[in-house]
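As structure tokens, the structure follows; a few thoughts come after it.
Excluded from the complex is one protein chain; the other protein chains are retained at their positions.
All chains are identified by letter, namely A, B, C, D and E, in their written order; residue positions are counted from 1 within each chain.
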């Protein structure tokens, strides 16, 4: 397999995107300092990219609200654990970077991505990751018993939904990254690894 | 596990949905004769449901266009094959109904859902389903070799993207259905089974 | 793979079977209204078909007796659950039809076949199906602990034997159906789906 | 788990069996010098044991006939390979003994049972074992391509049926042995290991 | 695959080994009556063979000492159980022979190798084998919970280390045997099977 600049299916540069996407992704790029490759690759299909962004914002960017809900760091923990289990390089590298930043821990992403089953976590984090891993790898076997385990560890109904829905969203994202042989931007590899 | 009317997390009736969703899902309900349970269950989170609908419309409802692309029946074939491999009852029953209608074949859905690897299909359909199954069950192993197999069977780049992206979308949908213990509407079971 | 009328290895029509088989299968056909394809395919080897019929009658057709035992509907539940786990189209379709009839439930077969692990069942049915699934998919791991679980759910020794032996019989039947690419008779697909 | 004399469900001695079974199994015992435990365990259910014996005789004891067919040694090779893959101690030990005798090779059974995928075999034997292993472990994935491989290695249609049907029969037998925690008779362990 | 005398990569006879290895393996051969093939095959790389022998002596030949530790028979039990799970013919046959001798039980090795999950063992032996099997087949999932199970069954910290380290050593040995298609010496097959 030859190395692709961005993806197996080519990519669209920011300037060539439809106005709404150029504006929306431009804002992300301004904040990150670069355009994450996932957007350049998915822009081949603008309607799909819009839905992807909407889904992502609704689930991963959402801060906890009055009804509680996972913290932003916990949301990234779900992403890195399940992307590790699914062997998705792009998501492990890109969201691993975000997890390091959000947890202010330069080691957590490598530990969770390489062995999400065994990584040493707090009991609440372990309950979150265990539920996510079951849904990522064998969701047909999810029964009330596993949800009760999560409730016993203190997760609310909305938090359980968050864990399940984020896992489901990245079941999709991981497969899109594998479909496109998506290459992580070089910037992600070092993010959050150096003391600030 | 007790039997739920719609989902493990309750549901929202059409009349209680936000205006845009009530209108959009109302239109679907009018066409089908009933409100598919997936919408009643996901309406607990309107922003997520909107993204879900957008993604679904962009990938599954899209007709082939100038650049070719999968037929609507082929799109449902991908859904039923991968939902069968993922053991997702809701998607097998609901999209199995649509597949029967679109293929005008009362047997195809049961055959594809119960054994997507062995179901007797045309060479083009078999290439579509084989690619979908690999991405559904072990996408980390997807390499250029498998894409070349699909190209040899006549699939265009856009058709390969369609197969992969629909498979990815239902990797998500199947997990959402398992998360919510989503119950298929009774109407789906018989749709497309009787001569019209 | 081209579509076969009945099986990959051809078939024998009722009139061409040895007298005893013609009589025995004729009686079944009279009751069903058609000759189930499994008998036409296995008739290629009369001695094997006779043993198959005898085994089937001893295990699946047997009504509960003085010592208790599984009900006829429960026996079909074991067949559909394990055939679903084994991805056997013929057995899912044919015994799914019988299960619908015996349970007077038009939805049960599709639910159990597509996801036998997660289908919502009574505690007794769940214990039956869980034991059957373990024996179907990983019987080397069966220990006294799992049998004790079944006993705790109220299954007698004879009922445990029934579950295990029916599962074992369909481990064989499922493989014979896959060997012969056995095609379900069209009549099975609709049986038990319409109110009578 | 405590050690059982014969089986987890007890057993029936030869003298306590119905006349036809006592006669039939008595004849086997006379030839072997002992009553194989499988018959003592299955005699709890005479009708099932009769069908089991009939099936076994039709498939495993059958000599090649005018239409060709597997040799008796090849039939045992299928049994030992698939029982090894299924981790069935009784069948590995008992049929391993018969395989040693039939192949006049004191090492073959241990090699095939411990690693049926890698055991060094003739090309015809390898084709037989490869087909058997696929049907034993993942029969839903059997397609015309694998049957063509078997044909290319010289197997006739009847020989392919033999391989598949014997594999299917021992998919059942292995599960019955696991259900009953069936203990091999001590005599089997040494049979065929010493030069005669 | 053609049959090799010793290994796929040839072998080195005792007389052609470096002095230290000739002496060390000569001593083993004197005791056994033959040169175990593993040494003839690995002697292709003397430095690796020396490390292999050292590791083996440190873990498998070590007798229990003041701090307790596994008995020599228990060490072989770990080897045979995990080599069975790994389908390693050489280790099953060679260490099966040693296990029979050390346990003075002509049946134990065949039972443990063919089905290490279900073999009937004492509670202490079962705890040892269960821990070994988890480490052999899925060590990333080992958590404190499984170690606590082993402690509850009475294993000391040093005994747990022994189980884990012997399992790890044979994870290596099994793969070396598969790499080299290592053939068991004929003498192993009968060792420990006959009353002395």
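Keep this in mind: a residue touches a chain if its C-beta (ideal position, glycine included) is under 8 Å from a C-beta of that chain, and two chains touch if they have at least 3 such contacts.
Quick caveat, the model's predicted, so the values are computed rather than measured.
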Touching partners, among the displayed chains, of the absent chain: A, B, D, E
Chain not shown: contacting residue from E:95, E:178 or E:193: E:178
Residue among A:58, A:113 or A:150 that touches the chain left out of view: A:113
Touching residues on chain D - with respect to the absent chain: 115, 117-118
Chain A residues that touch the omitted chain in the full complex: 1-4, 84, 87-89, 92-93, 106-107, 110-111, 113-115, 117-121, 126, 178, 181, 184, 186, 189-190, 193-194
For chain E, residues in touch with the removed chain: 1, 8-9, 44-45, 47-48, 50-52, 54-55, 57-59, 86-88, 135-136, 139-140, 142-144, 147, 157, 160-161, 164-165, 167-169, 171-176, 178-179
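Methods note: only the chains that are shown with their structure count from here on.
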Shortest walk length in steps over touching chains, chain D through to chain E: 1
Reference interface B-C: repeating pair among D-E, A-B or A-E with over half of contacts shared: D-E
Cα-centroid distance, chain A relative to chain C, in whole angstrom: 43
Rounded Å distance between chain C and chain D, as computed from the means of their C-alpha atoms: 23
Touching two or more other chains - residues of chain C: 1, 87-88, 115, 117-118, 140, 142-143, 178
Overall pattern in which the protein chains touch one another (line/ring/star/complete/other): other
Pairwise chain contacts under the document criterion: A-B, A-C, A-E, B-C, B-D, C-D, C-E, D-E
